[in-house]
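Pasting a structure here, questions to come.
Missing here: one protein chain of the complex. Every other protein chain is in place.
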């Protein structure tokens, strides 16, 4: 079964991600793919803007985390050609823009982890760190950074 | 000599770390093990809560960093079965919850680096980044993220 069947079942659209001027969506070394940080952008515009504990609640930030995770999948697709080449989501770091004393970053990043579990099942279970940060690019409430294991060429098991 | 002999000498207890709902303690790809972020929790409760430059001093935060490092060892043990399978501590990123103008994050993270040197000697010497951050999960003063090199199967050197 292709992961795209599951993506269709979930009624998800994986965004197209374009290379930026200064850096690339991801770099693969051996079977590890290191991808660039992603925020909840849609077509170059920040779709969610806010700071947790100040002007955004956890439910909305979870949606932002989910969107950032979809953008990560877009990056992976841009590099690998197909999400079916993903063997495993290895590690996710989630940064949450947090006002003084907001400490529920893990609940926000669950929005990304749930998407990855939905799409990839057991292979979506990753090592994770959830962190707070004062500011993120262009007011994003969440940024994700991810490492992915790529299937060996010619591998037909999973 | 087993690393557990050294752990006994140091009178250290390595905590048991349970998998969480959404993510796993660590993911191994080849001989690299990427582990999840750890805070100074004890049995699911944050043992140290505070912000450097505001309500926690460096000495106490070093103890928190040491405890977070022990929790990292607990994660590694949960994944690998035994700490004796560690070849090398590769990289540690330490995030320190910092009030305005607190800039001594490296001194705090030394609490983790010292523990790793005590336990693993030369193999505990790692690449490191110490960072400040506004907030961390549940008020933790420190969070650690770690990459470890795992011994090759059947390796009998080192």
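Order of writing sets the chain letters: A and B. Residues in each chain are counted from 1.
The rule is simple: a residue touches a chain if its C-beta (ideal position, glycine included) is under 8 Å from a C-beta of that chain, and two chains touch if they have at least 3 such contacts.
Given the structure is predicted, the values throughout are model-derived calculations rather than measurements.
Visitor: Any idea which of A:4, A:34 or A:47 touches the chain not displayed?
Guide: Of all options in A:4, A:34 or A:47, contact with the hidden chain holds for A:34.
Visitor: By the contact definition given up top, give the residues of chain B that touch the hidden chain.
Guide: Its contact residues with the unshown chain are 30-32, 53, 88, 90-93, 98-106, 110, 113-114, 117, 125-134, 147, 149.
Visitor: Can you list where chain A touches the absent chain?
Guide: That gives, for chain A, the contact residues 22-27, 29-30, 32, 34-37, 95, 97, 133-140, 143, 145.
The definition used in the following text is that only the chains that are shown with their structure count from here on.
Visitor: Just how far, in Å, is the C-alpha centre of chain B from the one of chain A?
Guide: 24
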